[in-house]
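Only a single protein chain was left out; the remaining protein chains are all shown in position.
Up next is chain A:
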Amino acid sequence: MSRRGTLALVVRQEWRMLIADRSLLLVLGLLVALITYGFANGLAEVRTRDAMVESVLQAEAKAGRSQLERFDRIASGQELPSPFNNPANPAIAGNGSGRQAVLPSAALAPIAIGQSDMMPNSYRIGTRSKVEFMYDSEIESPWNLLSGHFDLSFVIVFLLPLLIFALTFNLLSSERESGTERMLLSQPLGLGTLALGKLIPRAAPLLAVAALLPILLLLAFRSEAWGAGWLLFGWAALVLAYGLFWFALAFAINTLRRSSSANALMLIAGWTILVLVMPVMLNLLVERLHPAPSRTELSIQTRAIQADNLRRYDDLFSGDYRYIDEPESLQAKDGKIEIPARTMASFLARRDMDKRVDGLLDGFDQSLAGQQAAADRLSFLSPAVLAYEGLTVLAGTDGQRYLTFRQDVSQFHDGWRARFEPLIMNGVAITRPDLENLPRWQAPPHDRRGAARALGWYVAVMALCALVAGVLGCWRLRRYTVA
């Protein structure tokens, strides 16, 4: 009989055994339940996020309409302007008509919550200081969130290996311990064929469910997923490569001829090191290589600048009281407008704030970018980190996408303030067309090409890890002796 025919016999027999002892059905049932629950959590999170984005965009539209209506009422004399709500005042319009910079969810966002719960999906951009809207939350390094959520990425990265162990810890040792090894290997059957024949009926259904069920769920419950195209294949490739690595590792450990309990212990130890310890160690290393500037220093410096600004612009900050008695002086005349001292002071103070803390803020951004780059470089040390990074890339919740978003937001903010600064400084009144034509935030699309490159790398490295484990196992198999 050909090797393929013998392999088919072993596969058939293993299938019969797995069905008879119900272990495969139990593990598959558990995997289906975990995937469904993880997907439901991810989907709920994405829907919440999408609803939030939708609501801030509605709020922006509502604020815009409100500004125009107020502009019309003031222009027609139906309402007297105040220093704090006159849309013709560029210092007021710069904030009142501020834009919401939003990062929409990617098509496959339910896969991984990733950085999305720590990094904001929207910023309200005006003439305020960046300190007030971009640096008001903690900076989180890319892997600190690895163990945070019960989503699909958690199921795949953390739990799938454990389910694989449940089916493979005694792949060869069970034959030795039950005594059937001698009966089997006295037949024209190679150890490699036996091992492969035992792996196939375990790996095929488990990885098929792990790779395909989430795709079906995505297509059923997330209409955007229909347009995801190759990203769905990317998901399947990533899950297969990651699963194959753990199957290969289990195979390699089985070739050491230890007892089933020793195999289980070694597999759990490997899981602990690669999934739990290594990411934390890498995280510490990344933080050591690219330490974030002190938030305390930022806070102290911010307060010092605020105090300094209060002193510097003291006369301006206290100069608005006359407008209570003379509101008509705030009306635009011949394209010019009097900028109330307090709003001018507020603008200047915030502008100065950004100028003076720019270096420190750049330090935060560079630290984040450095951490992300280091994380990318070192991720090959753990297939779990690779898988997690790959899944967040697919979901569009990876650190890099949020970093890019922040850079775009920062640029948009710079441009927005640069647009208003000369108007404020020169007292140029905002017109209705100005208000209507203020630039809008263009949400960046999910960079699928970039995601493809990153994903290709992750899949290739994981496949290589699986290959190395498999080759090690085959090498050990040559020295395998029957008891």
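One rule holds in what follows: a residue touches a chain if its C-beta (ideal position, glycine included) is under 8 Å from a C-beta of that chain, and two chains touch if they have at least 3 such contacts; residues count from 1.
Methods note: contacts and distances are computed from a predicted model.
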item: Identity of the absent chain, which is to be given by its UniProt protein name, from "Sulfoxide reductase catalytic subunit YedY", "Putative tricarboxylic transport membrane protein", "ATP-binding cassette domain-containing protein" or "Rhodanese domain-containing protein"; value: "ATP-binding cassette domain-containing protein"
item: Hidden partner chain, touching residue among A:Thr296, A:Asn437 or A:Thr481; value: A:Thr481
item: Hidden partner chain, touching residue among A:Met183, A:Ala204 or A:Ile300; value: A:Met183
item: Touching residues on chain A - with respect to the absent chain; value: 1, 5-6, 9-10, 13, 16-17, 20-21, 178-180, 182-190, 481-482
